[in-house]
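For this view, one protein chain was removed and the others were kept in their places.
Letters A and B name the chains as they come in the text, with residue numbers starting at 1 for each one.
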Amino acid sequence: MRDGLYYSREHEWVKLEGKLARVGVTDYAQKKLGDIVYVEPPEVGKRVSQVKEKKTKDMELGAVESIKAVSIVYSPLSGSVKEVNSALQDRPELVNTSPYDEGWICLLEPSDPEAELKNLMDASKYAEFIKSLK
Amino acid sequence: MMANYRQARWAGDALLEPLIFELGKPGRVGYTLPPKLHEQLRIPKNLLREKLEIPELSEVEVVRHYTRLSQMNYGVDSGIYPLGSCTMKYNPKVCEELASLEEAAYIHPYQIEDTAQGALELMYRLERCLAEVAGVDRVCLHPSAGAHGEFVAMLLTRAYHKFKGDGNRTQVIVPDSAHGTNPASASMAGYEVVTVPSDARGRVDLKALETAVSERTAALMLTNPNTLGLFEDEILKIAEIVHGVGGLLFYDGANLNGILGKARPGDMGFDIVHFNIHKTFATPHGGGGPGAGPVGVKGKLEKFLPVPVVEFDEKRKRYYLDYDRPHSIGKVKAFYGNFGVLVKAYAYILLMGAEGLAEVSEAAVLNANYIMRKLSGTKGYELKFDSSGPCKHEVVFSVEPLKRETGIGAKDVAKRLLDYGMHAPTYYFPPIVPEALMIEPTESEPREELDRFVGALKVIADEARRSPDKLRSAPTATAVGRLDEVKASREPILRWKMYHKHRA
Partner (left out) sequence: MGHPYIPNTREVRGQMLKEIGVASVDELFTDISAKIRLRHKLKLPGPMSELEVKRHVRAILARNRPFTQILSFLGGGVWPHHIPAHVRELVRRSEFLTSYTPYQPEASQGMLQALFEYQSMICELTGMDAANASMYDWATSLGEAALMCARVTGRRKFIVPALINPERFSTLQNYVSGPGLELIKIGYDSRTGQLDVSQLRKELGQDVAGVYVENPSYLGFLETHVDKVAKAAHEAGALFVVGVNPISLGLLRAPGDYGADIVIGEGQPLGNPVSFGGPLLGIFACRDEVKLVRQMPGRLIGMTTALDGRTRGYVMVLQTREQHIRRERATSSICSNEALCGVAAAIYLASLGPRGLRELGEACAASANYAMRKLRAIKDLKVPIFDAPHFNEFTLNCDDVGMSVAKLNAELLKRDIHGGKPLRGEFPELGETSLMCVTELHTKEDIDRLASALAEIAG
């Protein structure tokens, strides 16, 4: 994992960049999925809510697919989708090779990051979380 | 034990048998027609096509090409094919012969009923037989496949509740071990799918089921025996729970081979029962179809069945297609069902009779238990669920121990089995068992073949310890080795022209 990022229990990471927030899936997630063959991007402009235990469609930011599994990408923060990473259309493997950099999935305009960040984990807490899953 | 199998491999220039588009030459024909009439076609030129780019081959080339392709394909007639929940049993050839008769193949569904009494009678009789096997009142023969039958069952469920004025039934419950077609079919019919977990015994968790049912429950979809090969022994309680809230009970017939002649879904409380004709009733799988997925119902659902229903007029002593059914859900496909497949199923039932079908389930269940007992205790493979009692016609082993030990899992074991001239069982399913190998031998396998199969699994476990790379590079005895499935899905090439463009 990466320091300075926040993590959800669904294995998404989010990085605050001024007024925006960049979202992707973690190294743990890409390893579990295997070779990514396709990334289904969320719609630009879509309003999303921060993921909670009971999942609903408005928490979804598209999906990431390997040949044997599909994983829904959940939004770590509430807000709206400003931009999606178009590079992933031709090179979905970037999610595997560079999950925290080139493999970013979308940019959000978060509505209430300060309040919602406390529902996410920091790097060390996420590391513990992954350990507990094994 | 030696892996001394070799599948045919037709190769030229390091490629396999060329694509049909790479064969042939302009001017070749594989087909001749009698001369056509000289008549004006009266079709405007702008509606006519200019060119069609499909290959031109002689009959000789067509026959050789597809014969070679068939040689690079493994079927039940090649050897053991233990795909779980698929019931790859032997397909009697007399059934093929009967379905190919002119009187079966060359009749049109819209023929005046007097000229198709044979077809109607056969379908009627088949319906009676299936109703008896399942313990239901009527059977609709229309659905073309299992998933189609499930979808129809969901439509019938909705019609039933709607008729009773019960518009609140929005949910269908499905166990976590269910075949993917179950939730998919429920979802297609507009239902919200609620999943219930399996308990430590591998059966539906009753407490979870009690929590999951409500007045919003339209139905529970259940396979029995389930996909772990275990009989849901609490089925009567399950029926009580679901019926108690006014829901219907749907039986997924994929595993009927495990209880033929021993128990009937209708007697267990199921309201709707579907059949996989290409599984239980020995019609060939055809590489993915055609099969048939008839749906049986208890009397209270009869009025909703798709039209037409084959009926017998006692007075006039003739069969007819009844369309006069005001509560019918209408049509779920054109015509009346996969007649060519139904003929084979009817013939199979006649060949076996009641004693034969009971013997089928006995032999199938024994074969699966034989494998279970002979393989359990083998280091590397374990039974995740209840192994104290018998399994039914299939057994699910987990290769997780072997994976932990050697890094070799279910997929590599399956691929290596191919080198022994055996088709692999289903792997990675059901999803609740890690590194699952779902093994259904069917009654068609002789004991020696079962011994060979278990023997191969044991040898493969040893190979995993001694030379795991051999397994990772398996299979090597088939027409082609492991294929790059990732590349295939990343840049899909779905037709000849795409490949052409891709290469350029």
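Things to note:
Throughout what follows, a contact is a pair of C-beta atoms (placed from the backbone, for glycine too) under 8 Å apart; a residue touches a chain by one contact, two chains touch by 3 or more.
These numbers come from a predicted model, not from an experiment.
The residue from B:365, B:396, B:410 or B:461 that touches the chain not shown here is B:365.
Note that of B:262, B:327 or B:404, the residue touching the chain absent from this view is B:262. Taking the whole complex into account, chain A touches the unshown chain at residues 37-38, 40, 65-70, 89.
Following the convention adopted for this analysis, only the chains that are shown with their structure count from here on.
Rounded to a whole number, the gap between the C-alpha centres of chain A and chain B is 37 angstrom.
Interface residues of chain B, counted against chain A in their complex, comprise 428, 485-486, 488-490. Of all the residues in chain A, the ones that touch chain B in their complex are 35, 37-38, 65-68, 92-93.
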